[in-house]
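As you look at this complex, bear in mind that one protein chain is not there, while each of the others sits in place.
Naming follows writing order (A and B), and every chain is counted from residue 1.
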Amino acid sequence: MGEAKSEVEEKRERLEAPLRDGWRKLPHSLLIFEPATSLYYYTGDWRTFKPVRDRSKCIACLLCWVYCPEGCIYIASDGGIDVDLNYCKGCGICAKECPLGAITMVEEEK
Amino acid sequence: MAVSQEYFKTFRDLPREDWFVCGHRACQGCGEAIAVRLILKALGPNTIVVSPTGCLEIISSPFPYTSWAVPWIHVAFENAAAVASGIEAGLKVLARKGLLEKQKTNVLVLAGDGGTVDIGLQSLSGALERGHDFLYVCLDNEAYMNTGIQRSGATPFMCWTTTSQVGRVKRGNLTWKKNMPAIVAAHRVPYVATATVAYPLDLANKAKRGIETEGPAYLHVLASCPTGWRLPPELSVEISRLAVQTGFFPLYEIVDGEFRVTVEIPRRKPVAEYLKPQGRFRHLTDEDIAKIQEQVDRECARLGIP
Partner (left out) sequence: MARRIAVEDSHAVALAAKMANVDVIAAYPITPQTHIVEELSRMVSDGEFDAEYINVESEHSAISACIGASAVGARCFTATAGQGLALMHEILFIAAGNRFPIVMAIANRCLSPNINIWGDQSDVMSSRDCGWIQIFAENAQEIFDLILSAFKISEDDRVLLPVAVNFDGFYATHVVERMDLPEEEEVRRFLPPHRTARYKLDPDRPLTFGAIGFPAIQFELRRQWEEALCNSKQVVKEVWQEFGRIFGRHYDVLEPYRMEDAEIGFILMGGSSGTCRVAVDRLRERGFKAGMIKLRLFRPFPKEEILEAVSRLKTLITVDKHICLGGLGGPLFNDLRSLFYGFQRRINVAGFIAGVGGRDIKVEDFEHMFEKVVKGEVSPEKHVFIVRGES
């Protein structure tokens, strides 16, 4: 995990290089050449409450996956759902909408 | 009348990939973000997106971080439909001249209510009338949220915003919401529809039908905004559902001029159930709510909704 994190940090540093390198090295008209670079920008620290899934209750109906504004709920290898807490802002829609009460919002320990 | 095709029957028919990705800076519980994810799932990666100035533009493109996995362009506030016109015309002529590999690429506008019903209305009207082949989506959060909840032409009656304040003399926005889908339909475009994030398959299918329609298509999405509506973020989807179930925001489509309700509500709930959870309507009296109920009843009757 620590290794993966540093990879992201490195990537972020590369992406943000134009902010440091001066106008001569600025990308042409501020184009962003790479798609989906916000994947390297974590929004998880906005969160106060985090979603916790009770696997025994989840039937993978995918409602939470559809309703997540972040798109940070994903379909895991076991066919169930999982949350990428790097991005989850803790809005609580998934918990509210889950028809089986399989998700609860738990206060983050900081 | 042509039967509207169901492209997505269950959630499993939606692609797992997102083309509007994590790391965007929308507020917690943003309805617009849910809608954009779903619309792009419906349209897929062969899509060029135009966004005018607004929440979506701000949250998705702070250099060097882009949340777009499809080509995306922002030019200005009032001209998204004109930019899309140029894109569509450019692609068409280049394809005709044999200069493009793809014969067809989706052209999609993702705009806010200000960029659509107010400042962008002229350019949208022009593009609709000219018949460009594109899908224009209005993500309507009913005010200028990005600049701090100022009133727009899409703001509902008696709603509080920072420029329609509730005071001793005036109590909120004193005009009724502009009926944008009807304005678009008056252009006699082949496809007009409304949607909310609470009915995701309805929304995705409408986006897909819109883009598959030859010529201009318009989708008006009520995009819940916890920040501007003064609403706990977890109620974002629930409130969108109540908007439909109370008849405040009926879901329908108009295909080649033929109107049909897509989500039938056998027994409408009282509009108070939609208004009460929202801080922006906190000041409403029973009398005010009755007035709104009356207007909702009238509008539903006009649309043939029980």
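The working rule: a contact is a pair of C-beta atoms (placed from the backbone, for glycine too) under 8 Å apart; a residue touches a chain by one contact, two chains touch by 3 or more.
As the structure is a prediction and not an experimental result, all values here were calculated from the model.
Among B:P15, B:G90, B:G148 or B:G257, only B:G90 touches the chain left out of the display. Of A:L19, A:A76 or A:V106, it is A:L19 that touches the chain left out of the display. On the side of subunit A, the interface with the absent chain consists of residues 18-19, 22-24, 26, 28-33, 35, using the contact rule stated above.
Within the complete assembly, residues 45-48, 50, 57-58, 61-64, 66, 68-76, 78-79, 81-94, 96-97, 99, 101-102, 105, 122-123, 125-126, 129-130 of subunit B touch the chain that is not shown.
Keep in mind that, in the parts below, only the chains that are shown with their structure count from here on.
Interface residues of subunit A facing subunit B in the complex, by the touch rule stated above, are 15-16, 18-19, 30, 32, 34-43, 46, 61-63, 65-72, 74-75, 84, 86-87, 89-93, 95-97, 105.
Touching subunit A in their complex are the following residues of subunit B: 11-12, 14, 16, 18, 20-26, 28-31, 33-34, 37-38, 60-61, 63-70, 197, 200, 226, 232-238.
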